[in-house]
Each structure stands twice: as C-alpha cells, then as structure tokens.
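Left out: one protein chain. Kept in place: all the others.
Let's turn to chain A:
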Amino acid sequence: MLEVDGLSKSYGSVRAVRDVSFTLAAGGSLGVVGESGSGKTTTARIILGLERPDAGSVTVDGHDRSLRLGSVRRPDHSERRPDRSERRPDRSERRPDRSVRRRGRAERLRLARAVQIVFQDPFLSLDPRLSARTVLRETLKLHFPDLDHARRIAELLDQVGLGEREADALPRHLSGGQRQRVAIARALAVEPSVLVLDEAVAALDVCVQAQILNLLADLRERTGTAFLFITHDLGVVSQVTDHLVVMRQGEVVERGTTAEVLADPRHAYTRLLLASVPRPPG
C-alpha cells in the first residue's frame, strides 16, 4: 500500500530525514513517534507531496509519488531538487502546452486522492467561510464530478457523526471536536488509500479525544483506509496503531509491532520516551 524507501531530506546543513524506510499495509495502522526535530513531520510532508526528498521514494498503490508531477521517472534520486525556474515554467512556456497541463492536473488529483491528511488544528486547516456541507461538496465536485453528491455528503456526515445543524454551521460555530470531524470527513471524501493524522488529536480535551479515536477505529474498519499516525503521545499510539516506528534526529531508531515495542523497548531512546510518560505514584 504505502512504501517509504530510503527517504532523505536536508535543509541547508540540517539533515531533517536520513534514510527512512517503512511500509504500511492496506487497512493497517502505523504510528510514527518522535519529538520535535525527529523528522516525523518532514516525512509526512514528503509522503503528501508537499516536499520533495533529496533521495528515496514514496510509493502508494504501486505509484511513485516522489517524482516531479507529470515528469518521467528520474533514474538518479540523489540529483538535487530542481531550481525554481525548472519547477515553475513561465507563462510563455506553459501556454501552448495545454495537454501537458491537463495531464498535470489529473495527475495532481490522483495523487491527492491517494493520500489525505488531518492536521492538529482544524481551525487553521478549515476555510472559515465554508460549512462542512460546502467543503464536502467542493471536494467531491473536484474529484468526482459525475457522482450523486447529496447522497455521498449525507453518508460522510453520518460516518463522522455530524448532525444537520453542524453540517450547515461555519467552523467558528463548531467545537474543536466537531471541527476535527469535518476535517476527517473532508479527507475521507476522496476515499484515500492512506490517511495521515499529524497530531490530529493532540489539541483536543480527553473526552473529545476519546470520541475521535473511537471514530477513527470505526472508520478504519469500515473503509479499509490505512492510517499513518504522526504523534508524540505513546498512549494514543498504544490505542490506535498496530505497528510503530520511533524516530530521533531524522533517523528510525526502533520499529516493530506497537505491543512489542511498548512492552519491550530495545533502543535507549524508546526507553527514555516511555520513562518520560507521567505516571501517578504507587
């Protein structure tokens, strides 16, 4: 399903991600755990296609995503990322070449359908002027112009547990948990193979967090979408993931099934992370 192979990325002299590899099976759930600077967010951004890796590849359903949009596979991955003029051809170059642009757009939509993301703060990631229903309609119109949108919208709202009132309310009139449900519905609308959850429950109150975690477990069962949880919270990881990758300073230091790694951590850093989880006395 999702295969990340030998990913590396540097910003100047900082090596944000070094030779990171992991796989996520269809319908699986993988946790990527690490602290600030561990490279977990950079890895997520590369998987989404928001960053291009210096080396390595990201494959979803057999399609390599790390390539430039619409370009042919470049044999040498260590080649430096193209400079600005290469990535954005100027107007005169673009205009006569409409067929390439159209392919580019279709390719872009296909990539977007494969992987979706839910961010930590739904207030920043939702358009403040659009209700949940409008967001879903726009998303569906873009990706599936021929579908019966009303029925699919009702189905999505039902899946994430949003009622009629919430569906027509603007984000500022929704609670944090409700907003996160909108963000999840929007991501699921395109039926992605992989859903990336970047600290998606970190900003929520405990009770709301529990509701969203239960919702995600249900959705995984019902839709077969694979989940990639980027988080610092080992309790969350233990609850919702099957496999675990521990990252530190851009490198994977430990991996395995979640139960094994948490019960019997091998790497000193994993042990430190576990020891740092606050525990009441006795």
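Just a few scattered comments:
Here, a residue touches a chain if its C-beta (ideal position, glycine included) is under 8 Å from a C-beta of that chain, and two chains touch if they have at least 3 such contacts; residues count from 1.
Simple rule for what comes next: contacts and distances are computed from a predicted model.
The unshown chain of the complex is recorded in UniProt as "Oligopeptide/dipeptide ABC transporter ATP-binding protein", chosen from "Sarcosine oxidase subunit delta", "Oligopeptide/dipeptide ABC transporter ATP-binding protein", "Putative formate hydrogenlyase subunit 5" or "C-type cytochrome biogenesis protein CcsB".
Only one of A:Leu136, A:Ala183, A:Val236 or A:Val252 touches the chain withheld from this view, namely A:Val236.
Summary of contacts with the chain left out: across A:Asp64, A:Asp127, A:Asp168 or A:Asp205, the touching residue is A:Asp205. Against the chain not displayed here, chain A makes contact via residues 35-36, 175-176, 205-207, 209-211, 213-214, 217, 232-240, 259, 262, 272-282.
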